[in-house]
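Have a look at this one before I ask anything.
Only one protein chain is missing; all other protein chains are in place.
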């Protein structure tokens, strides 16, 4: 039984707390949140105690720390937790500022730090990766990543989000790196504001198409929209020399209604916590192994920096209107 | 180039005429129909001449005859055409009266007579049969035949149709025989009038479930309704020792619309002349081979009688409320 | 927090124990099993204590009892638990003997007794039921229930199972009653031994087709096989006056591989504990409501008896070779 602490009792923090509690090998011992109310509520539900970051880091019985606080604290808390010898589960992105993130790379590259790119743990994408690795479609040539949210966030969120590429597409940049088996060498991106004009007024885009090219010529297209109109649209197509492997959207049930209009399938899942429920559970299982020392982080600090670098390059490409080399 | 004559210039006769004309090896030379208007119209379109049955049979240059006239003439015309040495393409059913049909079996069993059970020529069912034959799902054990019309016929038609089993399910009895690879030994059927009460008042049913059992214990369920509510519902599931082979309905296009309600596929094909367009073409190709002597009829007189016997047994089972042996 | 006890620490008992523990409103306080080892192992994992039936029933703090012991004990334990004033979650079937089950009906009809027909809690079948109830396909006319196990059980199990109808199809009889909205009035069944000859030698069948008819003429076909060859095959088609509602099998992931042979979807789920995982969780949520008094049992003793009566009638129909009235 390993004690872990949670920094940040917001929506994603609560998910991680529930998944940690469901494991026989983890105990959630401390909850830290600047909003005392959130911390106390979660503590009451879980039996953990409300605490401070200092106390958590100073307590040698705490072996791991989940960093689910606001993005601007991710890097600092990770550095402090690493200095205190804790295993770290840090939510993405590692930071908004690439230079700052790179500056910490020497310190954190050897840390027991796991970046929570949850999509790598989704059973559908894992199955796609397994087929890719076993050569079911031959050698990978091109990739199509479709990643559209059900509906746009409030513009207040957009303003502090770091922009579509760092906030939303960063997951896709990580997926691309995971699946391509080769680092993107060049990035080109175009973005538009087609969904919500207030997003454009806030200086961001809501629709983008990004193309990545590797040194060997593999091509990857990432399609993003803040609003699909039909649910959480998360699909991947991997074209290989012998065919195609695809992972499709998830529907709420297998039910279809056949009428004169045709066959109507059930709705697509609409909420990321439903769509990635199993992925969050699997992430926590992996973190339990990291805490206990039986596994090295599957996604380390360097992966967090690399995804951030792609996001920054895409934003730069859109700004200057031509490809950017990495 | 082989000359053939068409008996019956109604809807199905016109289909056969068009398919015959599109073939380089067939010429439609004569059209015979008691309604002179229909015969003249079709003759004008095709370049055939309007004629009489006697003239057609007496003309040695006519090598084949398509019997697409009313059901009560099928058997007589076939017998006459056989006596005149013609190859015959006879629409189903061979007759309404099983005893009469059996009475002609000795004469017609060796005839160059092809019964138009068009579904055996449907590309989807042919593909299913091919997978069954190549053992893709192991040894066949059970069969599920779903066969629902888009909407019920006028009650005037129902009254002269011979009843659901002889008029509609007869196709399914033929499919069962074709796919089971073994004759049904026993039949059980239940029918209801759920779609249109005037059908019940006319002494018929519009909904039925029939179960066939072979000597070795294979089971086949046939589901029939005069109204699917969504299109022409023609599906087959064949369960074998190693899995399942299924042929599904045909949609009008591959288009789907994904909205908040889920994925809406395009409509199912609704009209039997669309659904079985390719089958009718393939039937005529086969008849051309029968006429030219390069093929024996794939579906002979005995098949027509056997399907009729199953239809009569099903009707009898429904009447007496228990299984009927064949 | 309500205390409940578990009778039977076998495979299904352990599932219920885990689901009960995951609920904040239930505590598993006692485990009873004739095999001390199983009881002690489960007690160690859950913090419950090993106990005896007598002690559990005598303990007024225990509010509910899960009867997951062997089938021959279901009825006795339920009667004792009811006499002791406990809420009861009883696994299906209520008993092997219909007369005995009916004999207890007067006593148990008002009991807080919930029969664990888990399929009613499956999200796919619930979605189908919801569409049926909201009239998405009009008025229900016919039903097709497909229910095939992945592979046959050991013949030793078959021998004590009560036969295919009571052991396996009983779920489908309950589904039929739940969906038809009307009691079956007549049953016809044919069975064969096509999968495993030793099942036949043991006096049972492994393949069956059962047809139910209601007073108003609704027809329901149930197809059963002990071996699908491709996974857990659990599908329903409900035909209504305006179309069809179907619930399909569940695949392991949304991944497809497209090669020269066509599109290969991922495997179908193969294990009932995977296929019905969510259903078992939902069952326990319902039982928690029954224990706390906020809900009446959704599936009561009379439902258990009615499903058993259908199973017995189907077996009788197969034996005598004609329909059996209920």
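Should a chain be cited, it is by its letter among A, B and C, assigned in written order, with residues numbered from 1 in that chain.
The rule is simple: contacts are C-beta pairs under 8 Å (C-beta built on N, C-alpha and C of every residue); 3 or more make two chains touch, one makes a residue touch a chain.
What you see is a predicted model, and the numbers here were worked out from it, not measured in a lab.
Colleague: So one chain is hidden, and I want to know which residue out of B:38, B:81 or B:128 touches that hidden chain in the complete assembly.
Modeller: Going through B:38, B:81 or B:128 one by one, B:128 is the residue touching the chain not shown.
Colleague: Among B:41, B:155, B:202 or B:242, choose the residue that contacts the chain missing from this document, as touch is defined above.
Modeller: If we include the chain that is not displayed, B:242 is the one touching it.
Colleague: Can you say which of B:6, B:137 or B:180 touches the chain missing from this structure?
Modeller: Residue touching the absent chain, from the options given: B:137.
Colleague: From the listed residues A:242, A:281, A:295 or A:326, report the one that touches the chain absent from this view.
Modeller: A:242
Colleague: Footprint of the hidden chain on chain A, which residues?
Modeller: Missing-chain contacts on chain A: residues 137-138, 141-142, 144, 148, 188, 190, 192-195, 207-209, 211, 213, 217-219, 221, 223, 225, 227-230, 233, 239-244, 321-323.
Colleague: Need a quick check: the contact residues on chain C for the chain that isn't drawn.
Modeller: Output for chain C: 229-231, 251, 258-268.
Colleague: Using the touch rule from the top, list residues of chain B that touch the missing partner.
Modeller: So the residues of chain B touching the missing chain come out as 22, 123-124, 126-128, 131, 136-137, 242-250, 252-260, 266.
Heads up, the rule we're going with is that only the chains that are shown with their structure count from here on.
Colleague: If you count the contact pairs for each chain pair, which pair has the most?
Modeller: Most contacting pair of chains: B-C.
Colleague: Which chain would you call central, comparing Cα centres to the global Cα centre?
Modeller: That would be C.
Colleague: Return the chain whose centre of C-alpha atoms lies at maximal distance from the corresponding centre of chain A.
Modeller: Farthest from chain A by mean C-alpha position: B.
Colleague: Validating interface symmetry: for the copies chain A and chain C, is the fraction of residue numbers used by both over half? Same or different.
Modeller: same
Colleague: With a Cα-based fit, what is the angle in degrees between chain A and its identical partner chain B, given to the nearest 5?
Modeller: Rounded to 5 degrees, the superposing rotation is 180 degrees.
Colleague: How many angstrom lie between the centres of chain A and chain C, each centre taken as the mean Cα position?
Modeller: 40
Colleague: Using the touch definition from the top, which residues of chain B touch two or more other chains?
Modeller: Touching at least two other chains: 229-230.
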